[in-house]
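Yeah, one chain of the complex is gone here, protein chain that is, but the others are all in their spots.
After this line comes chain A, so read on.
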Amino acid sequence: MLKVINLETTYNDIILALKGVSLEVPPNRIVTVLGANGAGKTTTINTISGIRKTLDLAIEDGSIEFEGQVINEREPHQVVSMGILQVPEGRRVFAELTVDENIIIGSYTLQSRSHYLRNRESVLGYFPILKERGSQLAGYLSGGEQQMLVIARALMPEPKLIMMDEPSLGIAPLVVKEIFQIIDRINREKHVAMLLVEQNANVALSIAHHGYIMENGRVVMEGPSEVLKEDRDIKEFYLGLSEMGAKKSFRDVKHYKRRKRWLS
């Protein structure tokens, strides 16, 4: 469904952020992209979403295809109308608007009121807490509720693909678990494909079907989740981090990087 082929992008015409990224999201699947801070995960999905001008981000090479069409040059609102919705990093609710208004903006491309009401009913079924918060300012919700709101907002126009940027970031572990269960349910019940960007490999691999590991603007490894979960390096570097909460020593990290470079 989504195919990114050899994507190269720069910021401000000089900083090469993506150095040839290829990845694919098949219909109905959850595909995760894992990687440390600065690996290029956000850049990848912003490029797909078409937010380039305001970030001074440009595609130098490669292509992005969605359902057979090349969408390199599309504006953000055109990408949305193709059925690709992004849930941006850091939650980005419209803090000064109410919860209801946030959800209304999510339905912007629907344009029909009855359609909006129907979708709202079905979307809020996943997030009953948001129903109670309808008239509150979104800025005053808790982190977990805000994350639910931005997911609900992105679901409103019945997307074919949702790209989520680190939905677990800065949220209490128990709530993370709840949110990921909901993401999993949405994927199965609404047949929405997901491109799930995460640093929390543990929780991401628990619901993803397939995964990519990014480092320094490149994909250094990919495979089915089951395989990635068993991979020794990933276990040590990513899963180890989140399972035991203990930071691996710098040498382990270097070992990982060395091996990955050698692999790619």
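In the analysis below, contacts are C-beta pairs under 8 Å (C-beta built on N, C-alpha and C of every residue); 3 or more make two chains touch, one makes a residue touch a chain; residues count from 1.
Rule of thumb we're sticking to: contacts and distances are computed from a predicted model.
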Handout entry: Protein that the absent chain corresponds to, by UniProt name, given "Cytochrome c1", "Sarcosine oxidase subunit beta", "Branched-chain amino acid ABC transporter permease" or "Molybdopterin-dependent oxidoreductase"
Key = "Branched-chain amino acid ABC transporter permease"
Practice task
Among A:Lys41, A:Arg91 or A:His209, choose the residue that contacts the chain missing from this document, as touch is defined above.
Solution key: A:Arg91
Completion exercise
Sole touch to the unshown chain from A:Val4, A:Val99 or A:Leu141: residue A:Leu141
Handout entry: For chain A, the residues touching the chain missing from this view
Key = 49-51, 54, 75-77, 80-81, 85-86, 88, 91-97, 101-102, 104-109, 111, 137, 139-143, 146, 153-154, 157
